[in-house]
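Presented below is the structure to which this report refers.
A single protein chain has been omitted; all remaining protein chains appear in their positions.
Right after this comes chain A.
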Amino acid sequence: MPTSEIKESDKIYKIINARLLIEHEIVENAYLWFQNGKIIHPQNLFFSARRDADEIIDAKGLLVVPGFIDTQINGSYGIDFADYEEPVEVLQKNIDKVAKGLLQYGCTAFCPTVVSSAAEVYQKVLPLLNHRKGSATGGAEILGAHVEGPFISVLKKGAHKQAVFKDAKNGIKDFDEVYGPELLKGNKAVSIITMAPEIDGVCDAIPDLVARGITISMGHSACRIAEAEEAVTKGANSITHLFNAMQAFHHRDPGLIGVLGACDLPIPETSVGHPAPSSTSPDRKRPDPRPFYGLICDGVHVHPNSIRMAYYSHPTGAVLVTDTLSAAGLPSGIYQLGGSEVEVVEDGAAYIKGTTTLAGSTITIVQCIRNFRKFTNCPLVEAIEAATLHPARLLGIEDRKGTLNVGGDADLVFLDDTNGDIAVKRVFVAGEEVKL
C-alpha cells in the first residue's frame, strides 16, 4: 500500500522493547499493535492487506500496562463534580480540567462521583457527566457518573448532608424522580449507584436498575450481613470504599464487611460483572459470587493491616479508588470547599481546618497502587490489576478497558518499575500520546 494513501486514522503503531502485562503476566519479547485507538492483532493485516507498522514506538524496556481506571473520584483542582451553581459552560470547562489533569497519573478512564444532592443538582449536573470517549487533548474517558447517595443511611453519612437523603418506597420511580431523565439512559449516563441495602425499597429496586446496565454498589450503610447478602443476590456486585461509612466488623454480625467471607451466595451464570475465581472463592473454577470492593489506599482512611486482610480474603475483588475531594491536585494551603475551610498539608492529607477530621483524600491512583502493593506485599501484576482489570470487570467493560488484549482501547501507561517502585513515564489515551 503506497504510503501516500494511508489516512491518519489507519496508521498502525507498533510498540517494541516493551514488557507487557498480558493475561496476568509480564511478558517480554512481545509487541503491542494498535490502530484507530484500538489494540489489534496485526497478523491478518500483514498477510491479507500487506500492512506493516507505520510508526514504531520504542518503549526502551519500560513496563506497558493498561490505563488506570478510577471508579470513585469527587473532584480535583478545586473542582467538585457536585458543584451546580455556576453556568453550564463553566461546569463543563471544570469537568474537562479534571479529565485532563488525571492523565499525568496514568488515569485514562474515571467515574466522576457526585455526593448526595437534591434533585435539581442531579438534573443539572448528570447530563454533563455522560459517557464520553477520552483523547490526549480532551482528557481521560468519562465512563459515566458514580452517584453516591442519596439512598443511604443517616447513620453512616460521612461528610454527606443528610437533609437530601431519601428512601425508595416507590421503587425505581423514586430513583427516576431524584436522578432525573438521565437515569433512563442507564450506564451511558450513570455507571454506578452507591446505596444502602437496608433503606426502604432499595433492595427491591436493584433488579430494575441492574436491567438498565447500572452497577449497584453497597455503601454508606449500617446494614447487617443478611441484608447485604440479600442485596448481592438481587444484583449488587460492589461495595463502596470498604471499611469506611459502614458498620465496623463484629464477629457475630460482620455486616457489609462480612460479605467478603460469604460462602453460599448463588454462583453467577456469567463472569460479566463478577470477580474471577481465586483460591479463596466458593467455587475455584466459576466466577466469584462475592462483590468487588473499593479500597482507599492512602494509609489514612484504612489501616494497612485492614487492607491486607481484605485482600487476602478476596484478592480478585479488590478495586483501588482515590475518592479524592476537590482539594486534590492543589498545592498545600487553605481552601473553601463545600462550605468548610479545608487545609491541605504537605504530605497531601486534607483536614477540616484546625481539626484532625479528614475531609477526604488527595491521593493519586498511581500512589494507590504503590501503597496497595506495599501494604499487601502482593505481586506488582496484582496491584496493577486492582486499578485496571478489576474496575473494568466491575463495570462489565473488560473487553475494551483494563486490558491489553486485542479489541481493547489503546489506553496505555508506560511505567518505570526499577528499584521496586513505579513511575508513570508515558500515557496514551485512545491511541494518542499525552503530552506530560
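Going forward, a contact is a pair of C-beta atoms (placed from the backbone, for glycine too) under 8 Å apart; a residue touches a chain by one contact, two chains touch by 3 or more; residues count from 1.
Keep in mind that, in the parts below, contacts and distances are computed from a predicted model.
Candidate names were "Nuclear pore complex protein Nup85", "Glucosamine-6-phosphate isomerase", "Transcription factor IBH1-like 1" or "Geranylgeranyl transferase type-2 subunit alpha", and the UniProt protein name of the unshown chain is "Glucosamine-6-phosphate isomerase". Residue A:52 is the one among A:10, A:52, A:167 or A:421 that touches the chain not shown.
When you scan A:43, A:279 or A:356 for touch with the missing chain, the hit is A:43. In the full complex, chain A touches the omitted chain through residues 29, 31, 41-44, 46-52.
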